[in-house]
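With one protein chain removed, the remaining protein chains of the complex are shown where they sit.
== chain A ==
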Amino acid sequence: MKADLTVDAKGLSCPMPLVRAKKGMDQLNSGDVLELISTDPGSKNDFKAWVQTAGHELIDIYEADGVYTIYVKKK
């Protein structure tokens, strides 16, 4: 999937992946796609809640070997 920006939060713990994602999102325009990579086991649920609350659109979540890759479209 093509992303307009990738935020690599591998190795970071809560709340840093979220904070990085928010900062990444701030740089994007509406409709752009953000790719998030995280190894925090809480990420999956965290990002689902974040996307919902912030009003963005969750496109996909991939999980492989403890690495979560999440694609979010900016509102």
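Criterion: a contact is a pair of C-beta atoms (placed from the backbone, for glycine too) under 8 Å apart; a residue touches a chain by one contact, two chains touch by 3 or more; residues count from 1.
As a convention for this text, contacts and distances are computed from a predicted model.
Set against the options "Imidazole glycerol phosphate synthase subunit HisF", "Peroxiredoxin family protein", "UTRA domain-containing protein" or "ABC transporter ATP-binding protein", the UniProt name belonging to the omitted chain is "Peroxiredoxin family protein".
Within the entire complex, the positions of chain A that touch the omitted partner chain are 11-16, 18-19, 21-22, 49-50, 53-55, 75.
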